[in-house]
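First the structure, which I've put down as structure tokens, then a few questions once you've had a look.
The complex appears here without one of its protein chains, the remainder shown in place.
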Amino acid sequence: MKRRSILAFLIFVLVATRVLSYAQSGDELRFYLRSDPKTFNPLLVADDASETIRYLTGGVLVRVNRQTQQLQPELATAWKLSKDGKSISFNLREHVYFSDGTPFSAQDVAYTVQHLMDPAVHSPTGDSFRSGSGEVRTDVPSPNRITISFPAPVAGMDKLFDHVAVLSSRSPKQEMAVLGPFYVADYKSGSYVLLKRNPNYWKRDSAGRQLPYLNSIRMDIQSNRDIEALRFRRGEIDLVNSLDSEYYDRLASTSAKLLHDAGPSLDSEQMWFNQVGNAPIPAYKKEWFRSTNFRRAISLGINRADLCRVVFALHARPAVGPVSPANKFWFNTKLQPQSFDPASALRLLQHDGFRREGSTLRDRDGHPVEFSIITNSGNKYRERMTTMIQLDLGNLGIHVNVVTLDFPSLIERITQSFNYEAALLGLVNDDLDPNAQMNVWLSSAENHQWNPSQKSPETNWEAEIDRLMRAQASAIDPNKRKSYFDRVQEIAVEQVPFIYLVNKNALSGISASVEGATPIVLRPQTYWNVEWLNKPR
Amino acid sequence: MRIMRIFGHLETILATLLIGGFLSATLARLAPGFSADEQELDFRLSAESIRQIRESHAQQRNILHFYFNYLKRAIHGDLGTSRSLGQPVRQLIADRLPITVRLCGLGLLVGWTVGLALAIAVVMAQVRVLDVFAAGLAGTFLSLPAAVLALLFVYFNAPASLAISLIVFPKLFSFSRNLLAQSYGLPHIITARAKGLGSARIFGWHVLPVAGPQMLALAGVSVSMALGAAIPVEALCGIPGIGQLAWQAALGRDLSLLVTVTVLVTVVTLAANTGSDLAMDMFRGQQA
Partner (left out) sequence: MSGLQKFACWTLAAIVLGGIAVSIIVPADYTVQFRETPNAAPTHQHLLGTDELGRDRLARVLYGTRISLLLAPAAAFLSTLMAALIGVVSGYLGSWCERLALAVTDLVLSLPWLFLMLAVRAVLPLNVSPLTSVVTTFLLLGLLGWAASARVLCTGTRILRNSDFILQARASGLHGFRLLAVHVIPNLKPVLYAQFLISVPVFILSEANLGILGLGVAEPLPSWGSLLRELEGWGGFSTEPWKLAPMLLLILVVSCFQVILAREEVSA
């Protein structure tokens, strides 16, 4: 009798726990990916969709808390940077398993790092660590300790591990065995990606319940933003991670409570002139574009407040410089937004020999000032900004042609043929650390957009930027690095290689049925804390 | 004789396919942006990585070499790997073809039904108001951008095949209406009407046989119209069919995928038009 009672009690507890966990466990989170992921290998991630998969499935050693922007432990319980900034040691969590049950150890971290830094792989994440030539060494003194040594100091090294999802060195499933909260359960090209809860996920909440709360995440592939907004309004998807301002305002009329404006994001929209010496454009135009006064005048002639108000419906702020104010530590607070001052613009142009003849501005040789701005078609915000800039500069007597091109044609012009005059594009910034922009600021780099791959800096200010960027890359003290980069920002604002236009706000939408969501500025804005999100039934 | 004609058609189809595949590869190769890759704008990448990305496109620069290798592999069933989606082209086509076939098939069925029914009604009823109404209806759908149509269908949760039928039916209606009206105005038809012959009999026995061959030609061409309509509808509605694949291949300059999709579209177009030619021959043979 007693045995039966105990058995009945145990069964009751078992069932009650199951029911309780069932009642408390989440349903399926649904949102859209805007394109097919190009890869499921976290080391090769280079596009947004693949990055989303990596964030949701990858286990990392440390994580930049998207809300506080501070580093927090994940698979590593502790870490220590060497004084010379060349190596980092991690203490790893024990009793952790991959999604297929394979045990996790320092060997897996070593395996991941070796593959990441393999020159044949050409991983964008790996290239972020590449500060000098030479081999990367990994020392594994015990199964839960590892030291990674680089040939040269790597600025902000610890934070870079936020992007390194650890691969299993032993699992037959290779990169599909993961340490993150979810794993890829199903994928149909052009249709959807289905993630399911990782049954072996190491993280638990304060009550000891295993995370994540959600059972699954279904991401349908849909590039049309109208349809995305429509489906969000109808409740068919749970969130829109990055909402355009136009849809934000349209949805606000019916679903205001579901929308979130987290303020200026890290992203910026900017314009630049082609300063490449052998570009196939007329020599007199090259002279204009290389003149700092000309670039400053153009910058003064653009009404950024109008861009923010008309194009982005005030869901943007006039940009100040290369760093958004959302980047709390690195933003140079001494810098002020560029004012709209056509009179000063004309004075600057006159200084360079330009003169106004009726409604046309001419240079000192009598050429009418006319140039084209290329931007990518299909992005209506950029098309509108370019049209507004066309009118603003028209008031200075400058004739601007707006040319929208498909993306591959545009990329070819700005990276290979240099057959363009001015371009307007955006900078998507996922990384807080300016070291990530090394290849933008170094004059010898490929992404030094206005004049890439210089054999030696063609101007003094570019030489100065080169020196400062290298100095901040080899410095360890964050404050010292900041002082160097503050000066880079000041030079960028003085010399105007990029005419920074706006910093867009981070807009998102989250269904009321999703619990635990706190939209923020850093990507991914809505599901940065995905393991804590819940959709109770 | 008929079998000889069929073989003749097959020869033409094969030659057209080979030329079509080569021309599409050439067009893509010569178009700007062929060797450009979005990854080049990723400022995390080192110069060496960017150089490697550019060199990976070098294999496809020589178009003759590419096409020859493509054909050699295709004979063994290997259609290459899609650069933009990272998957075997054969698998992509196999997954998506049934979706587009269903979409276009239904779209054509409804489009023909509505277009032909409206054209017949207009021609036989001989009522100006109906003619103007039908013309207005066709004009409305001709003037509606595909993006708006696709969005409306998503908004009302209607099947996307209906969007294709609404894109295709105005064209079918315009051609059918004019062909049937021309036949209906022939002297012997007017005589038959004057003599009191029933409308249905006139239409079935005297109008349709005259307009039939051109209508059959139109039927063949309507398959191309439906495929053409499938591209924006699938791309906009996020339907994972061949149309969406074609659009992605074009924008991504994905040569293997593009050549395969072009060859597939050419096969379908040729098959449809050849089918209508053969049907015409049979139709005229029966008439004789």
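Note that the chains are named A and B in the order they appear, and that numbering of residues resets to 1 at the start of each chain.
By our rule, a contact is a pair of C-beta atoms (placed from the backbone, for glycine too) under 8 Å apart; a residue touches a chain by one contact, two chains touch by 3 or more.
Nothing here was measured: the structure is a model prediction, and the numbers come from that model.
Visitor: For the chain that is not shown, enumerate the shown chains it touches in the whole assembly.
Guide: In the entire complex, chains touched by the missing one are A, B.
Visitor: Among A:S149, A:T292 or A:Q390, which residue is in contact with the omitted chain in the full complex?
Guide: A:Q390
Visitor: Which listed residue, B:I6, B:L71, B:A117 or B:V132, touches the chain dropped from view?
Guide: Final answer for the missing-chain contact: B:V132.
Visitor: Given that one chain is not shown, which residue among B:L108, B:L166 or B:L270 touches it?
Guide: B:L270
Visitor: Could you pull out which residues of chain B are in touch with the chain that's been left out?
Guide: Residues of chain B in contact with the hidden chain: 8, 12, 15-16, 19-20, 23-24, 27-28, 30-33, 122-123, 126-128, 131-132, 135-136, 138-140, 142-148, 151, 155, 170-171, 174-175, 177-179, 181-182, 184-185, 213-214, 216-218, 220-221, 224-225, 246, 250, 258, 262, 265-266, 269-270, 273, 277, 280, 284.
Visitor: Which parts of chain A are in contact with the chain that was left out?
Guide: Against the left-out chain, chain A lists 226-227, 229-230, 246, 250, 306, 309-311, 370-372, 374, 377-378, 380, 383-384, 386-388, 390-391, 401-406, 409, 419-421.
Everything below uses one rule, namely that only the chains that are shown with their structure count from here on.
Visitor: Based only on mean CA positions, could you tell me how far chain A sits from chain B in angstrom?
Guide: 40
Visitor: Within the complex, which stretch of chain A touches chain B?
Guide: 36, 38-39, 46-47, 119, 122, 124-125, 127-128, 130, 188-191, 220-224, 226-227, 230-231, 406-413, 415-416, 436-440, 444-447, 453
Visitor: If we count contacts the way the header does, which residues on chain B are in touch with chain A in the complex?
Guide: Chain B residues touching chain A: 31-50, 52-54, 84-87, 92, 95-96, 150-151, 154-155, 235-241, 244-245, 251-253.
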